[in-house]
Structure formats: structure tokens, C-alpha cells
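For reference, the structure discussed in these notes is given below.
Here the complex is missing one protein chain, while the rest keep their positions.
When the chains are written out, they are named A, B and C in that same order, and each has its own residue count from 1.
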Amino acid sequence: MSAVARLATLPWPGRIGLAIVAFWLAMAAFGGFLAPHDVGAIVSQDVFGAFSARHPLGTDYLGRDMLSRILHGSRFTIGLALAAALAASTCGTAIALVAATAGGWVDEAVSRVMDAFISIPSKMLALVMVAAFGSSPALLILTAALSYTPGAFRIARALAVNVRTLDFVQAARARGEGLPYIAAVEILPNMVNPMLADFGLRFVFVVLLLSGMSFLGLGVQPPDADLGSLVRENISGLFEGAPAVIVPAAAIATLTVGVNMLIDSVSGRARAVEA
Amino acid sequence: MPEPARGLPGALGRFRGSLPALVVQRVAVGLVTLVVVSAIIFAITSLLPGDAAQAILGQAATPEAVAALRAQYGLDQPGPLRYLHWLAGLATGDLGRSYTAGVPVADLIAGRLPKSLMLAATTAAVSVPIALTIGIVSAMMRGGPVDRALNLITLCMVAVPEFLVATIAVLVFAVKLGWLSALSNAMDIATPTQFVRAYAMPVFTLCFVIIAQMARMTRAAVIDQLSASYVEMALLKGARPARVALRHALPNAIGPIANAVALSVSYLLGGVVIVEAIFSYPGVATLMVDAVTNRDMPIVQGCAMIFCAGYLLLVLAADLIAIAANPRLRHR
Amino acid sequence: MDDTPMPPLRLDDLDRRRIDAALRGGTSRRDALRLLAAMGLGATAGASLLALPSDARAQAPRKGGRVRAAGISMSAADTLDPAKGSHSTDYTRHYLFYSGLTQLDGTLTPQPALAEEIRHEKAQVWTFTLRKGARFHDGSPLTPADVVYSLTRHRNPATASKVKTVAEQFAEVKASGPNQVQVRLATPNADLPVILAASHFLIVKDGAADFATANGTGPFTCKEFKPGVRTLAARFEGYWKPGRPYLDEVELIGIPDEPARVNALLAGDVQIAIAINARSTSRVKSSPGFAILETKSGLYTDLILRQDQAPGKNPDFVLAMKHLIDREQVKSAIFRGFAVAANDQPLPPTHRYFNASLPQRAFNLDKAKFHLQKSGFAGQKFPIVASAAAEGSIDMAVLLQQSAAKIGLTLQVNRVPGDGYWSNHWMKHPLGFGNVNPRPSADLLFTQFFKSDAPWNVSGWKNDQFDQLLLAARAEADEAKRKALYGDMQVIVHEKCGVGIPVFMSYVDGFTAKLKGLTSIPAGGFMGYMFAEHVWLDA
Partner (left out) sequence: MDPLVRVEGLRITARKPTGEAAVLVDDVGFEIPKGEVLALIGESGSGKTTVALSLLGYARPGCRIESGRIVVDGIDVLSLDDEGRYGLRGRKVAYIAQSAAAAFNPMKPLMDQVIEAALIHGTATRAAAEAKAVALFADLALPDPGGIGRRYPHQVSGGQLQRLMAAMALITDPGLVVLDEPTTALDVTTQIEVLRAFRAVVRDRGATAVYVSHDLAVVAQMADRIVVLNGGRARESGTVDQVINHPRDEYTRRLVAAAAPQPRGEPRGAVETPLLEVRALVAGYGRLDRDGLPAARVLEDIDLTIARGAAVGVIGESGCGKTTLARVIAGLVPAARGDVRFDGQPLPTDLRHRSREQFRRIQIVFQNADTVLNPAHSIERILARPLAFYRGLRGEAARARIAQLLDLVKLPASVASRRPSELSGGQKQRVNLARALAADPDLILCDEVTSALDTVVGAAILDLLADLRRELGVSYLFISHDISTVRAVCDEVVVLYAGRKVDAGDRAAMGHPPFHPYADLLIASVPALRIGWLDALPRRLAASLPPVGEALDEGLCPFLPRCAVRRAGRCDTTPAPKQVLPGGREILCHVSLDELARIQSGGAA
């Protein structure tokens, strides 16, 4: 059953999720053009301004227009998180397939290295990477991917090992198929759905890692800022309930929740269909 | 962030022979992993620009001062050589000496590890029961409004940046209400009240981060079991859903759940930089971050070792629990 | 800063005795006067010496009580070694436990401290007579040996002293009597008493090498010191200032996160917090029972344009950049008014050598555009490096980027991590930022940051005229002439140097109203990091 066909028959949480995700993807794609002001322009004298006609989402700690900053910022959060989460899930799955099909010492070695990476706190890794190579979107993606690949690997490997023992894989071996074919054609398609569900959480983690990095003063280059950094840089407006803090936080929440609602129901649906 | 787990932990698949044998084998493998970690850490930290000497002198870093300091710390030796020295020291249980503080790394860590463990333990003690309850309840009511609501709530919890949660918590409970202390540097804690005052908010914040993870994993694991035919059998014996979930499904889900918990808890050791910073809590994570900024590699390595060991122990513990809980593995 | 009330220490008749001693003492009257001059005490200053500060009259200090103070940083690198002090929390810690030969007051004027009497010949050979009865925490009396050791150790690379370069000028330090120490400088320097007031030159015990705990002659004894956790100080009954300190105990911690620091203050977990963000001041002020102390100072974050490479090589580009700085916006947007506009030269208006006749450079896009065109860099793109390590630099860079865009110059902000900034980025990029703590002595400031051969000649400029003026001023003991010389130097820097100084920032401390006796010492926050011995808690 194709993904498209699935979307057609989504239950309501899935539809809501789909709507939210679609909305944010649109923001990521066109937000920059819709922004009324330049992302770095100081347009108001009062900082942490409230919702107003001139600044629908208020102003930030320097008196910049929050609407514009969020429109620009969502691009980074979504772009980076998507790219990193995708990279992590794909790499994790690929490595897991190699390990699981090859088995033996390859499996052992790979698993050890992955364990090692899991046990290195991701924020620490980010700190080192940025300090070493400076902060660019590419590097942020690389870092996030590096931190979350091992997690994806763990799951993918568990799945692959289970699938490996199934009869149709035995049949393929008896047919004389090579390992690459077995991994790619026989095993992989049966891992997609759980990995999809896992991707959702991984996406959340990357978004969080990004905001965590903003706390450590890393992240995208000013004047741009990802949603997490927006929360962070305006945090001192929190006690006066400035929109500058609340809106980006809400944005992150809706984004992550939306992605998961969608993915949960898509992969759940897929499972139901195959069952 | 902690990582999800599915099915029995990988090692159990390979599990042969007696428990002690397993433990020994895993510890051996663990040591290997530790070395791998140290190598990785060394590799990536050697990419860092500048070194301890420059970091210590900061603005005052004149070439000759730096050179002198490097000589003093042995930073003038080639990197691999330093690594080997460090490894040799590690073999004899010596984690080396901090450049900046000049004291043995072991002492620095010993001063903070108990605090980190305390925070982790307290958080685990609070979050695990909550997470399991949420997971089991939503598994029992899967697809229903309660399930969806819980799912949404836990997601929202994990979606909010932890520094925001922490700051809001402080704002409300410490500043506005004055119930709790805005700091938890966990010094001079004598009475339970003080303990609660100090730990309530860091724990609260961390719960936000890890509950969702564990709850979702628990839900998945229990649902897995609820489709098993022995569950149907139990229903056909007249067992009520609660009994089915708790007495029948849950015991079978312990393996994966324990694994998910282990992964989440391992996050509580190294991943809590932000919470430690905001509550100025003197834990190991902060120690490592500072060490990175000070290029104090012995400390960085030492902390990495601690985190890795902690992670491995937790996963091992999870496997042992899974084995202990599973008669098929217990009686062989 | 005449408006700031004098700190209560002025009450001590001990101080009056000191002055008399200096006036009468063994030295010729001329030397003594010169000393006073060197210490910036004209007749007027001398008079204000006896004026009683209003709040001090209002209520008498009360002994006892415990104060927890929140600094910015805490890490395993925290140290009890004055020579290694690298940030405000270190300085504060050091002033808790150690005393120096001299001590700065509200006008950054050095007052004799462990040195009871200070004499000098041509500002080159200095003789310090040590205070009798000053004792270390371990009970041992202060001896010349301790001072000699404390001053000479900085030159030993193994000490990793932050002021090694400054200490280079101590040609010879020797005990010249039972309780006298003589310092011979390589070149004359009338500001030595000011230099010696810095926390790095605080006096430690002869031979002290292990700083696991502190043994000084300071107001407090070290009860507990856990790097990266906290410092616990208890009153030292044997402190050489009778009746000081007032507080029984001081706990010093670090809270790196500013909102957390403010929250800790407002939640009553700390009684005083340093470096309150300007944006948080309204919040602190609006909370009943809390107050803020603004200390106007010479602290600045400077735009650095390397003049030994393009584009900074081109004087017009430099001028263009200086005109691009919207000082008012920096002041209002970034520092919410807790700063004073600067004029691309390092002396703050409050400084006694400040050149008031130098016209203020204004934000002027036309001039900027004109100079940019002239420089031939119009329409080009340059990266500009900023970092949290240089306070406010990131926001300044963004503002600069905005105004630069208006004249067809593209600045690409490159934020780099705070850690390793000083060794890996500072002074290493064509366009970047630096940050300079107030130096009480103009000479120190110019010598360290603007002399052609200075280690921190950040813009890498070469100006012989400036260098000559500097040497002249250092040797010149006549106040008026000196002021003139420094005035000229300020003009040269303002015109030619590749350093743009937008504003001088204020230090902002937040504290509970119960805390009394807190006044400004513009060397830094926390009363120049020395608050602990001055303040008391109201009942």
C-alpha cells in the first residue's frame, strides 16, 4: 500500500498531523519571503513588545519583529531537523543491515562502536564539533546525525535480526542470493514502518538538541536563529510573558507533535493493513 | 536524548550459558567499548583548536608563556604518545591529573559523581513509575481518547526545550510562590525538606525530558504482548482488562521496558548539562563541558569513561532484569 | 566619580593617620606630594577624603550575618592562586582571602593597604613600608619575604600568571629593611601603586605553591573551597582593618545562566548577584526588597579592524566602520541605557585623564558611505567574527551588519564559541571583536593594548608618535602635563587606530535591600570585586 494511498485513508489524528506538518513545511519553504521585515532589522523601540497590529507576534529582546524572525527561523529548525533525522535514520538502518546480514565479528565491531557513540552525550559532541569546525548548517546536521545514528542503529539492528530469521530470508539464502540482495530487497522493506515511527521521535530529539545547543551558545549564525535559539535569546522576557518566548516555544511544540501524530497514524495504519 | 529499545536487547539474542558467564563476557566487552570510547574522544578532541595552555592563559597567552605551560603539562609531546600514556595510566586505575585544577581527575570526579548519581537516581525513582503507568494505561486504552491524550501530553512535554521548562519552574515555584529553592547546588542537605527543596525542580525538569520516551516504549512493549494469544486466553478465563495487562502482559514486556528505562536513565548522567547549569548543580556533566572549554583533556576523558561505563552497566542491568524475569532464560 | 559616596572605610582614623604619615614621614615633602599626586589626590581629593558618606552616617554597620553571592562562572578551573585569576568570580574570591599592597577606592585611586607607606624616586625605584601587625590566616606575620615572593613569582612561566607581561617591568624586587620592600622598575612608572592594587598582585605567603586552600592577610579565612562548586569564607578576626569585616560568612557560587542568576536573587537564594543583564534590571527593580547597583566603568567591547591586512589597512575603511557604529542604538537596544557612548578611545568620561575636548563621533551613514567609496571596498563582503566571550559583541555585530547593508557593504556575522576565543580568534581576524576590563591606570591600558609592540596591540597598528607620547606620559609626574599627553594620545587613537569603541558598559549588580554599604568601585562589579569586606546585613 503506497504512502499516498495511506494518506488518503488517514484517521483524524493523522489528518491533523498532516495539516500541521504541511503548514510548517510551507513555512519552511516560503516563510522567508512572507516575512514583513528583515530578520535582523530593529524595527521597534520597545523590546519584548506584546501582540500588536504592527508586530502580530510582538518584538524580541532587541526590538526586532518576532513574526519575521519566526518565519525565517522555522526554516532552520525544520530543515536541519529533517535533514539530520533523515540522515540518522538512513545511516542507522544501513549500518544495521550490514551488521545484521554480515553477522559475526563485523556485527560485534559495529555494535561496539555504536555503543561507544551512544554513551557520548550528544550535547558534548555538539560542543566539540562546533568548537572544532565552527557553526554551519552542514556541520549542525552532521553533528545531530552523528549523535542519533547509533540510536537508530540499535532499533534497526534489533528489527533486522528478527526479520533475518524469517522463512522468506531462509528461502532467499537457499535460492543462492547474495547478502546485499537479502539485506536490501528481502529484509529492508520489512523494517520501514517501525523505522518510520522511530524517525518521528528522532526528529523531536534533533529539534531539542538544536535548542540545547543554542543554550550552549552554538547553533545557526546570527542574525538568523532556529526556533530553539529564539526561545533561548528571549528567555529573559519570560517573566513578563513576552510573546517572543511563548510563540517560538509553541511553534516547536506544534511542529513536533504534528510530525508524530502524522507518522504514528501512517505507520500504525500500515501495520494494520499488513496484519 | 535517550534511545528507544525494541524487543530483547541484542545481547540476549546471543545469550548462551549461565548468568555469571554472561556478566563476565559483557564486562569484558564493556572494557573494549571503553577503550573505543576513549579513542573516539581523543580523536575528536584532538580536532579542537587551542589547548589547555592557551585556554588557561586566555588573553594573557603570549607565545613563551604558552610554550612554558605546554612543557609543564607535557602538551609538547605528540598526541598519540599522550594518549598511550593516558591509557597506560588508566590500566593502573589512574585517570591522570587535571591541567587547570592541578588535582587528580579521580578526585574531581569523586567530588561530583555522587551528586550526579543522586540526581539520576531521584529522577529515575520519580519518572519511571509515572512513565510505566502512563505507558500501561495508554496501552490498555489504545486507540481511545485517553491513549491519544496521554500520547499528546507526553509529546508536548518532550517537545518543550528543557531550559524553558526549568526557567518556568523556577519562576513559578521559587520566585513567585517561594516554595522551592531556585538553586540546587545540593550543599548542606540535612533534612528531607531541604532535600525536596533542592531536588524538586531539577527532577521535575528532567522528568519532562525522559518520561515521554519511556512511556512510549512501555506502551509499545505492552501492546506487543496484548496481541498474544495467552492474553486472549486470560480474557476468556474471565480476567478483567486491568488484570490482563498487569498480571499477564506486563511481565512479558519487562525485557524491552527495562531496556528503554536503562537508555533513558543513562541520559541522566551525561545529558543533563542544561539542568546542572540552570540550577548550578555540581554534577559530572558540567565538569565535562567546562573541561572541554578549558581543553582539560584528562577530565574530558575521565568523564567520558564514567558516562560510558554508566551506560554499559545500565544496559547490562536491563539485560539481567530481562533474564531474571524470563523463566525461559532463567531455567536452562 | 564625585557623586558616589565614599566607602565607609574612609571613616577609619587609621586612614587619616596613614595620610599624615605619608605627609610628614621620612620622605621629603616633595616626594610625599608627588606620591599623593601619583595617587591622583589633589588638594580637592584630599578634602573629600574627610567627607562622610551620607548612607554611612544614616546607620552604623552591623556585625554578623551570612551572605551568599552569585558570580558568573564556576568550573574546575576555579583557583585560589591570585596569579591565575581569570574572571570576576576568581577576583572576588581572591579579594576575600588576600590583601594587596594597595587598594583602589571609589575613584580608582590607590590607597595604601598592606603597604603603610609608599615612596619612590622618579617613579622608578619604589619603597614600600609594610604595615605592622598584618597577619596571615595561619597566624604568621607579614614579612618582606612574602611580598618579594608574591611579586617575583609572576615572572616564572610555571606560575602561569595572567600578568606575567606586566610583571616583566619589575627589574628587581628585594627586601630593603626589616619591613621594607624595594621594587626597581625597568622604566619609570608612576602608576605602580595602581597596578599593585590588581587582584593578581595580592600578597601570598612566601613559597606558597599549593593553593588547595588560601593563606592570605585578607578579611576572610578559607573555610571551604570546591572548584566549580562553591567557596566558603569565614570572618578573619585578625584582619588588619580593625572592626572589619562585618559579615560572619560569605558563600561565593557561580551561576552561568543569567536568568537563573536573577531568579536565584529574587527567590532569596542569593543576597547579591553580579552582571545582571540590562534587560533584567527593570524586573529586579520592580521586585520589592531588591535593588540594583550600576557602576559606570571603563569596560568596553571593541570592534577590531586589523590594520596589517585588508580591509583594515585602508584608513578610510576604518573610518567608514567607525561611522557605521550607531552608539545610541547600541546603548539603548543592547544595554538598555546601562552604558555611556564612547568615542573610539579607551578612557571613559569618568577617567581623570579623559579628553573632553575631543568631539564625539556620531552615527553618520553619509560619511560612512563616503569613506567606504573612497576605500574602494564598496559592495564587497566581509566576515565579522563575534563571540559570547566578548560581551555584547554578537548583537553589536548584527547591528553593524544592518547599518552596513544600508551603504552597500555586506558583513557576514560569524559567531564562534566563547571557549578558546581569546587564543584562537581574538586579534586573528580582519574584522572581529575584543573585550577589555577597566584598567585603573591609563598607562596600563595604553601600554597593554595600544603600544606598537604591545602583546595585545589588537589592531596591529604602528604609530611612533603615540609610542613616544606614552613613554613621555609614563615618566611625566606633573598631573597637568600628563593629562595633556594622554589627551593627545586619545585623539590619535580616535583618529587612526583600527579600534572602534561603541560604548563603555556599566557593571550592574543586583542585591537585596537588606545588604548595606554597597557602593561603586569602577574596577568591576561587586565593588571592584571587593564588596565582601565593605558590606553588612541589616537586621
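Here, a contact is a pair of C-beta atoms (placed from the backbone, for glycine too) under 8 Å apart; a residue touches a chain by one contact, two chains touch by 3 or more.
From a predicted model like this one, the values you see are computed outputs, not experimental measurements.
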| item | value |
| --- | --- |
| Displayed chains contacting the withheld chain | A, B |
| Given B:91, B:190 or B:236, the one touching the chain that is not displayed | B:236 |
| Listed residues B:110, B:149, B:228 or B:246, member touching the removed chain | B:228 |
| Residue ranges of chain A at the interface with the undisplayed chain | 9, 166-168, 170-171, 173-177, 185-186, 189-190, 192, 269, 272-275 |
| Residues belonging to chain B that touch the chain removed from view | 228-230, 232-240, 243, 247-248, 251-252, 325-328, 331 |
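The criterion applied here is as follows: only the chains that are shown with their structure count from here on.
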| item | value |
| --- | --- |
| Neighbouring chains shared between chain B and chain C, ordered by label | A |
| Between A-C and A-B, the pair joined by more C-beta contacts | A-B |
| Maximum centroid distance from chain B, chain identifier (CA atoms) | C |
| Cα-centroid distance, chain B relative to chain C, in whole angstrom | 42 |
| CA centroid of chain A to CA centroid of chain B, Å | 21 |
| Touching two or more other chains - residue numbers and ranges from chain A | 127, 131, 235, 238-239 |
| Per-residue multi-chain contacts in chain B, two or more chains | 48-49, 163, 167, 171, 175, 277, 292-293 |
| Residue ranges of chain B in contact with chain A within the complex | 1, 3-7, 10, 13, 29, 32-33, 36-37, 40-41, 44-45, 47-49, 148, 151-152, 155-156, 158-164, 167-168, 171, 175, 209, 213, 216, 263, 266-267, 269-271, 273-274, 277, 285, 288-289, 292-293, 304, 307-308, 310-312, 315 |
| Contact footprint of chain C on chain B as seen in their complex | 48-50, 54-62, 64-65, 67-69, 72, 98, 100-101, 103, 108, 111-112, 163, 166-167, 170-171, 174-175, 178, 181-183, 185, 187, 277-280, 282, 286-287, 290-296, 299 |
| Complex contact set, residues of chain C against chain A | 258-259, 262, 277, 279-280, 283, 329, 332-334, 336, 386, 388, 394-395, 397-399, 401-402, 412-420 |
